[in-house]
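Note that one protein chain is taken out, while the other chains of the complex remain in position.
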Amino acid sequence: MPKAKAQKSAEHFAGISKIAYEGPQSTNPLAFKHYNADEKVGGKTMAEHLRFSIAYWHAFRGAGSDPFGPGTIVRKWESSSKDPVSVAKVRMDAAFEFYQKIGAPFWCFHDRDIAPEGATLAQSNKNLDAIVAHAKQLQKATGVKLLWGTANLFSNPRYMCGASTNPDAHVFAYAAAQVKKALEVTQELGGENYVFWGGREGYETLLNTDLKREQDHLAAFLGMAVDYAKKIGFKGQFLIEPKPKEPTKHQYDFDCATCIGFLRSYGLHKHFKFNIETNHATLAGHTFQHEIEVAGSAGMLGSIDANTGDLLLGWDTDQFNTDVKELTLAMMSILKFGGLGSGGFNFDAKLRRPSIDLADLFHAHIGGMDAYAHALKLAHRINSEGVFSKKVAARYASYDSGYGRDIEKGKASFESLEKLVLGQLGEPTPVSGKQEYLENLLNTELFR
Amino acid sequence: MPKAKAQKSAEHFAGISKIAYEGPQSTNPLAFKHYNADEKVGGKTMAEHLRFSIAYWHAFRGAGSDPFGPGTIVRKWESSSKDPVSVAKVRMDAAFEFYQKIGAPFWCFHDRDIAPEGATLAQSNKNLDAIVAHAKQLQKATGVKLLWGTANLFSNPRYMCGASTNPDAHVFAYAAAQVKKALEVTQELGGENYVFWGGREGYETLLNTDLKREQDHLAAFLGMAVDYAKKIGFKGQFLIEPKPKEPTKHQYDFDCATCIGFLRSYGLHKHFKFNIETNHATLAGHTFQHEIEVAGSAGMLGSIDANTGDLLLGWDTDQFNTDVKELTLAMMSILKFGGLGSGGFNFDAKLRRPSIDLADLFHAHIGGMDAYAHALKLAHRINSEGVFSKKVAARYASYDSGYGRDIEKGKASFESLEKLVLGQLGEPTPVSGKQEYLENLLNTELFR
Amino acid sequence: MPKAKAQKSAEHFAGISKIAYEGPQSTNPLAFKHYNADEKVGGKTMAEHLRFSIAYWHAFRGAGSDPFGPGTIVRKWESSSKDPVSVAKVRMDAAFEFYQKIGAPFWCFHDRDIAPEGATLAQSNKNLDAIVAHAKQLQKATGVKLLWGTANLFSNPRYMCGASTNPDAHVFAYAAAQVKKALEVTQELGGENYVFWGGREGYETLLNTDLKREQDHLAAFLGMAVDYAKKIGFKGQFLIEPKPKEPTKHQYDFDCATCIGFLRSYGLHKHFKFNIETNHATLAGHTFQHEIEVAGSAGMLGSIDANTGDLLLGWDTDQFNTDVKELTLAMMSILKFGGLGSGGFNFDAKLRRPSIDLADLFHAHIGGMDAYAHALKLAHRINSEGVFSKKVAARYASYDSGYGRDIEKGKASFESLEKLVLGQLGEPTPVSGKQEYLENLLNTELFR
Partner (left out) sequence: MPKAKAQKSAEHFAGISKIAYEGPQSTNPLAFKHYNADEKVGGKTMAEHLRFSIAYWHAFRGAGSDPFGPGTIVRKWESSSKDPVSVAKVRMDAAFEFYQKIGAPFWCFHDRDIAPEGATLAQSNKNLDAIVAHAKQLQKATGVKLLWGTANLFSNPRYMCGASTNPDAHVFAYAAAQVKKALEVTQELGGENYVFWGGREGYETLLNTDLKREQDHLAAFLGMAVDYAKKIGFKGQFLIEPKPKEPTKHQYDFDCATCIGFLRSYGLHKHFKFNIETNHATLAGHTFQHEIEVAGSAGMLGSIDANTGDLLLGWDTDQFNTDVKELTLAMMSILKFGGLGSGGFNFDAKLRRPSIDLADLFHAHIGGMDAYAHALKLAHRINSEGVFSKKVAARYASYDSGYGRDIEKGKASFESLEKLVLGQLGEPTPVSGKQEYLENLLNTELFR
């Protein structure tokens, strides 16, 4: 087809070839040092473990703007004077070229990232259909798959006071119609998950807010999504992405623990897992690993939005994460819970405002992919050898038999335990937690 | 009785009489400007609304120590060279003198605050029994009642790695025996609630922690408490006091929303309400009012630990709260949810380290009681006049009829709503949230 | 002149008259309850004390955008299809109508707020000249004066790595040329101060930064400004506005104390005072009053950017400040240091994103002005009566005579003091800091 040919000829990242694995000793900045897609780590390839995904919004709609200035990043494909839908197609061509060159098997999007919003919902849907058809073609041509889709329910001014938690039922209805369509196109593109990030589902001030009623509405909305997915046969996993604040003062999906309470209160917990973002975890006062442990312990570990924040800054900096130590701890927990299933590691991370070169987009993703791959290898070895897990198991051994086992089995009571303590047991002997020793061990493992 | 007489003669706060209400124009620092116990506010007296309580640990065991130095506050009743149980009795005499002079109808304690810990649990229980008998006498003599009791499961080195979440089942058993006794003495003293604050129920490092197993143990422990209370006929309300961190890095009872999730996951939510502390709320990243709204919306608003932190400091400063604006917002929500029931406002607040005068203990509590009383009056008037509530109700009116009502009643779906939006509804019109207007209105109400 | 007539006929805030003072009992949301311009407070009118100023950027260039969505606020005067300079004139007409109706005697601007940036510096300067001529006419017609001017050295992509601290000397030169022009137009409009806010004068990562060299360049830049002001006879006060972070990770003008060190290190301290912003103070970990005390103690208290942040959020929320308690403390310190001189209270505060009504702009400024005016009255009374100042003076009285006075006069030494301590003085007796008492007193003063 002439069109496809035209696309081929228009190379957007000219001068940058597919990124190859060259190993830890490589000094080539445009090569992987650790991510080797087909390398086996414990029975699965790295590609199968990590299921890397590129976030369309940051990689192809972000231009470096911040509250103090407009974008700094100029891409050739944006300079066209063509109509917005045509520009959207060329932009998507560039995106799929990038996915292939960086070697990411998945991508993710919000509806409004990929297609321009129209004057009416009908027009927006039409624009979306046109781009989805284009995306389907590109997915087929490249083999790149959709990790998850979602709807942007936070940018348009209509959502300024929330979407499903908006005080105006009209906005709730609009959001419902938008998510309905987003679910349909996610299904159309074979999306393996669907994400809810409640960007403005929260409040700015309690002076004008009925918190209870807003939470009821949010639950009603999620319930409708569950019903509609069932109706259309969408089998993807629903994911909630917690975030404590920003843009609003308080967001209802504060962190995993909060969402567990919310979902259980409304009987929705069987239908959702979590899409955990590192920077959201730390904004909520938690480590990344903590959120993984909370989700995993509840059987609700779904997917990862792979980025990092700056703990000395109080906003969502969405940086690429190259902290191998932090990621090794995260990977140890993820592997312990059996991995991410239909989820993956989606780079919800943006270039720094001054990182304006085309090559910077590659450096950023190479750094992130390498750090996760490096961490995967380390975590697998650590877990396989039981470096920490054996010690942890031993630490709780008193619950494996005797009255400890009775406690776990529900066979003990205050009275039975008091009897033991006043009798044979007496005063317990404190046991060192060995934290410094374990921290040293972690360093040994990281660098050995 | 000669004993009672002896007590009378030993006045510990000599020179300070019972604090009287003198009204807002009073310049007497040892008088109430707003707290007027018998004054009616909307059908109940201030005393009935506020149910003030003195925290034994801060008021009578705190001496101003901090991590950088020992206590600075010297009390005469501590200087005795008598045996610890005798000192404990005199200290308690001083406490009840203070309760009466400050006009607090309630007090609260941890087991180890009131009676010295012995070499064995049996000895500790014996000491506790002796002091509880003394307290019962004092309660009877003064009319002061017990708002709640609790067990200190965090100070003794045996609990350094947690009590019910300790890796050693022996410690779990010990804690069970200790709480059994604490429940019994709380019942003996007519306590209207029993509080669980999980001081070290959390972790220092995930490297040595089995988070899931620890949470299972915590749930088992709470379940045993529920069972034992039932068995002994204890009718008081169980309360959980959330705190996100400090002393440990992460505590399982992070905030109200987290605890709702935890309790529901283990089927325990019907047996617990919350004891909300202001400083714990802010350490978790929330306003005080937010935590009240979360608890109240879940029907789990139990009691208040009345204090404040310093938002520019990252630890639990436990200061007396004199911020009438913050407290008015809190009271507006508390009154909306129908008040605290069997709970009350317990001054879990400590004197600043340099506040070493006996009178400072009065100044501190007078300031706190006045601020809450002032806030109560303001909040009652604001709520009665519907200053904010009418505006909030109007803001959500679209859910009171038509498709908005259908959404709330579970009769709407993504399809029905999409049909409306693509049809008659079209694009919603944004409506101002009026935040600045409402903030001005609050100021008008505070100072009118 | 027909032009002026045309302007008159185009009322931009139709339906809103000049805001009048109606007193604390007024229920009119569009009236002042405390700000009464001509009312005397201790020998000066409120207008003379407060010198309120409207920030052009927030009030007339802000539209409610945030990192998660574009603006929500639509103003009629922006909808024109005219050329940018014409639109800028109409916008400025609206601004001066607002200044008059709200009763603000001053305004403030960045060069790029008021006039569109052109393709070249020469074109930008030409645009600026056209608008400055218009502003001069409006100032004359209305009597509104310029509190301060400044240059926007942070929005344009050329400044993405700083202006005077940019690694590229070309950008330094460009910034120099821009500030030269901004100084000239500030002088042309009779500006009483000129502000430096180093929006991106800092770093994102130390990996690519020569901190020492950047600080040298910043000092060189400020030195050139001092020289040029002298040359053109600009008599306005130079002000530095500290901010610790945001947009960059670290900004060199972290807080007042940091700037004092910087200015003294380069011998520039005699030429600068501070423009203190409340939200910047708290982002740096300080209270507003603290920054005032630091600046005032150094004789460098210049002006105030009047706003507030949310201490539970980690970014610059720039809200209107209605906290009378916080502002009373600030005013107590400001009055103690003799007021702001050529400075004023400039509302560097923005409407919340959902505050989209024209009236909201009035509510916001009325609330802010009333809160400062209320605080001024309270602080004046408190200071006049010496409520706190007498107690503070008494607390340090031991330095007013004897060896205390010798310490202050430089006549004491370690040896002379040791001799005293080993001899007559012995051990000091701790004295209560009376913090709770003083906090109660503050509440009494606020509400009496």
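So that you can tell them apart, the chains are marked A, B and C in the order they are listed, and the count of residues begins at 1 in each.
Here is the rule we go by: contacts are C-beta pairs under 8 Å (C-beta built on N, C-alpha and C of every residue); 3 or more make two chains touch, one makes a residue touch a chain.
As the structure is a computational prediction, the values presented were derived from the model and not from experiment.
When the omitted chain is restored, the residue from A:Ser86, A:Gln123, A:Ser401 or A:Asn440 that touches it is A:Asn440. Touch with the hidden chain on the side of chain B covers residues 64-72, 154-157, 159-161, 199-200, 204-205, 245-247, 249, 283, 310, 312-316, 352-354, 356. Residues 120-122, 157-158, 160-161, 167-174, 176-177, 179-181, 183, 204-213, 215-217, 220, 223-225, 227-228, 244-245, 250, 254-255, 257-262, 264-265, 284-287, 289-290, 293-294, 297-298, 329, 333, 388, 391-393, 395-396, 398-399, 402-404, 407-408, 410, 412-415, 417-418, 420-422, 425-428, 430-431, 433-435, 438-439, 442 are the ones on chain C that touch the missing chain.
Chain A meets the missing chain through residues 24-25, 27, 29, 33, 72, 282, 285-287, 311-312, 320, 322-325, 351-352, 354-357, 359-360, 363-364, 366-367, 370-371, 374, 430-437, 439-444, 446-448.
Going forward, only the chains that are shown with their structure count from here on.
Taking each chain's centre as the mean of its C-alpha atoms, chain A lies 37 Å from chain B. Averaged Cα coordinates give chain B a centre that lies 40 Å from the centre of chain C. Residue positions of chain B touching 2 or more other chains, listed in rising order: 285-287, 430-431, 433-435, 439, 442.
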